[in-house]
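With one protein chain removed, the remaining protein chains of the complex are shown where they sit.
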Amino acid sequence: MTAPAAPARLGAELVTVGYGGEPVVRDLTLDVPDGLVTTIVGPNGCGKSTLLRTLARLLKPTSGRVRLDGDAIASVSTREVSRRLALLPQSPIAPDGLLVRDLVGRGRHPHQRWFSQWSPRDEEVVERALRMTDTWELRDRALDELSGGQRQRAWVAMTLAQDTDLVLLDEPTTFLDLAHQVEVLDLVTRLNRERGRTVAMVLHDLNLAARYSDVVVVMKAGAIVTQGTPTEVFTTELLRQVFGLDADVLDDPRTGLPVVVPVAGQAAASGGTVEGSASTAAASCGT
Amino acid sequence: MAVLHAAPLRLGALSWLVPLRAALVSLAGLGLLFLLVAVDLSVGDFPIPVSDVVSTLLGGGDEGQRFIVMELRLPQTVVAVAVGAALGLAGALTQTLARNPLASPDILGVTDGAAFGAVAVIVLSGASGYGGGLVTGRLQELGLPLAAFSGAMLTALLLYLLSWRRGLDMQRLVLVGIGLGAALTAGTSYLLVNSRIQDAASAQVWLSGSLNGRGWEHGRPVLLTLAVLLPLSLLLVRSLNAMLLGDDAARGLGVRLQLAQLGVLVAAVGLTSVSVAAVGPLEFVAFVVPQVALRLTGGSRPPVLASMVAGGVLVVGADLLTRAVLPFPLPAGIVTAAIGAPYLIWLLVRANRRRTA
Partner (left out) sequence: MTSSIAAEPAAPASPGVRRGSARVLGLLVLALVAAALLSLALGSRALPIGTVIDVLFHDDGSEAATIVHALRIPRTVLAIAVGIALGVAGALMQGHTRNPLADPGLLGVEAGASCAVVIAIYSLGIHDLAGYAWFAMAGAGVAAVAVFAIGSTRAGPDPVSLVLAGAAVSALLLAITQAIVVRDSETLDAYRFWVVGSASGRSLSVFWQVLPFLLVGLLFAAMSTPGLNLLQLGDDVAASLGLTPWRQKALGIAAVMLLAGAATAACGPVGFVGLVVPHLARRLGGVDYRWLVPYAGLLGGLLVVATDIVGRLVVRPAELQVGIVMALVGGPAFVLLVRRTRMLKL
C-alpha cells in the first residue's frame, strides 16, 4: 500500500456518520491526495456515497471531523467551501425548460454577488466549461431535450464552471451507456491532467475505476479495506473478500491496467449466493 | 441560429444578466397595467375621459377632476395594483421554493388564519352594518385588517414551530399547513353557523375578497411591505435559482439553505398576510398568475417581476370588470377566480390534448 507523497487539502479524520440510526461510516480516516484522481469503490451499502457527501459537507459527522486546507470544514463558511470544492450529486434534478447555458451559469454562484451577477470573468469561465465538455453547440438547448450523455456533460460543465481546485463526483456515470460513461470519464481525466484539479469520485464499475483512477479506495461496511493504485488494489483475493466475487484479474494489453473478469458459472461451484458481478453492480450504494 | 436569450448589463464593476423575453413581457405588462389603471380611474358615477385621467395623473387636469381621480378613485385602484403585485410575487416565490406549480401560499394555512381572525372580529363584535351589507366605519378601517393580519401571522408562527424538526422540510411544512388550515376553516365555519345572519352575511362578503371601499389606510401597509420585501425577494432569486437544482446541488453551490428557505417563506407569508388583511382572500391570484407569467416569459421558473405585473393586471382588471362591466357589484375575489380558473382549465386541456402519456 503506497501512499501518494503530496499532502492532502481535503481529508476525513476518524469520521463517523449516519442518517439518524446506525452509523453508516465508522471511524474512517482518509486523505484525498491533491492533483490526483481518487475513486471510492465498494459493494452496495458500504457507505461510499455517504463518505463523499460528508467530505462535501452535506452531512455532519457525529464524531471526528472533515478537514479542508487545515481547518475543520464545519468552521469554514458555506460560500468559502463552495469556492474551493464542487460537488456533482447523484441523480441531479433540474426544472423543465432550463437551458444548458443557464445550468452551467449556476456554477458561478459562489463567485457572484447581488451586484455582480454576470461579470466578464463569469462569461469567460462558462464558455470555457462549455467548450471543454463539448456542450458549446448545445448551449441554447433545453436540458430535458438532451440525451443522457449530453445532459451529464452539461452537469459536469456546471461543476467545472464553479472553478474549484477540488471536484467531487457522486456516481457520475449512472444510467449512461458505455460510450457515454467513457465520454464523461475521459472528460474527468482531462480535467485532472490539463487543469490540475483534484478529483474524488464514487464509481460502482470496477473496470472503469481501474482505468481512470490514480488511487482507488476500497470500502466495505463503513470502513476502508485498502487503498492504492489500481494495480495494487485489484487482486483476486480482494475481490473475493470484499465483493464476494470469484474473478480473474487480467492485464489490459493496451494500458497494462487491471481488468476484472468474473469467473462464469460460479454459483453452482461455490453453492452460495452471488453478490453481483463487477460490471453490473448497478444499484447505487446506500445514499 | 442563435437566439439571444439574455443580455449582460454592465456598469463598471456592477453586472447583471437581463433575460430579454421576460423583460419585454414585463414592460408590455406595465404598459397594459397603466392603461387599465387609467380606464379604471375613468369609470364611475362621473365618467371622465381617459385622456383627462392621464393628464390628471401627470399633474394637470381641473380641480374637480383632480378630486375625483386622486382622492376618490385612486386609493382603491392603488390597493388593487399593490395587492395584485404582492400576491403575484408571493405565488412566484412559493412555487419556486416548493419546486411545484401546485404550491401557493394559501395551502400553508396562512390565509385560513387570516380569515378566522377577520370573521371572529366580525361575528364576535357584532358590529356589522345593515343586514347583508359591508362592515363599515372604524371597524373596517382598523380592526378587521389588524385581526386578519394577526391571524395570519400567528398561523405562520405556529406553522413554523410545528414543522421545524432539525431543519425545515418543505413537505412537512405543506402537510402541517394543510392540517392547520383545515382546523382554522372549521373554526371559521363554526363562527359562521353560530352567528346572526347579518354578521354571517358581512363575513361572507369579506371572505369573498373585496376591493370595495378600500382606501389609503389599506393600501399603505401593502405598499410598505412591498417596499421591504421586494428587494429581499430579488436578493433571494439567485439562491432560488440554485435551490431549483436540488438541496444538495444548492448547498454545493454555496447557498445557505435554511436561511434562504426561511427568507423566502417570510417574504411569501408577509406579502400574503398583508394582502389578505387589506382585501380579504383573493382566490387564485397567487396560484395562477405565476404560471401564466411563466408561460408568457418562457423560462424555467415563475418569473418574479413579470408575476408582479401580471398580478396587478389581473386584480385591476377584475376591479374594472366589477365596477364597469357587470350589471351588479361582485366582490373582486369572485371575479379573479372566474378569470383565473377558466384560463388554467384552457391551459390544461391544451397541454393534455397533445400528451399521450
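A and B label the chains in the order they appear, each numbered from 1.
Basically, a residue touches a chain if its C-beta (ideal position, glycine included) is under 8 Å from a C-beta of that chain, and two chains touch if they have at least 3 such contacts.
None of the values given here were measured: they were computed from a predicted structure.
> Give the residue, chosen from B:193, B:227 or B:325, that touches the chain omitted from the document.
B:193
> If I consider the whole complex, including the chain that's not displayed, which of B:8, B:143 or B:179 touches that chain?
For the chain that is not drawn, the touching residue is B:179.
> For a quick check of understanding: of B:11, B:58, B:227 or B:349, which residue touches the chain that isn't displayed?
B:349
> Using the document's contact rule, name the residues of chain B that touch the chain not shown here.
With respect to the unshown chain, the touching residues of chain B are 101-102, 131-132, 162-163, 165, 169, 171-172, 174-176, 178-187, 189-190, 192-193, 197-198, 200-201, 204-205, 207-208, 283-284, 287, 328, 330-331, 333-335, 337-338, 340-342, 344-345, 348-349, 351-353, 355-357.
We adopt the following convention: only the chains that are shown with their structure count from here on.
> Show which residues of chain A lie in contact with chain B when the two form their complex.
Of all residues in chain A, those touching chain B are 53, 56-58, 78-79, 81-83, 85-89, 92-99, 101-103, 105-107, 109-110, 112, 114-120, 122-123, 140, 162.
> Where on chain B does chain A make contact in their complex?
Residues in contact with chain A: 2-3, 5, 8, 10, 13-17, 99, 234-235, 238, 241-242, 244-246, 248-249, 251-256, 298-301.
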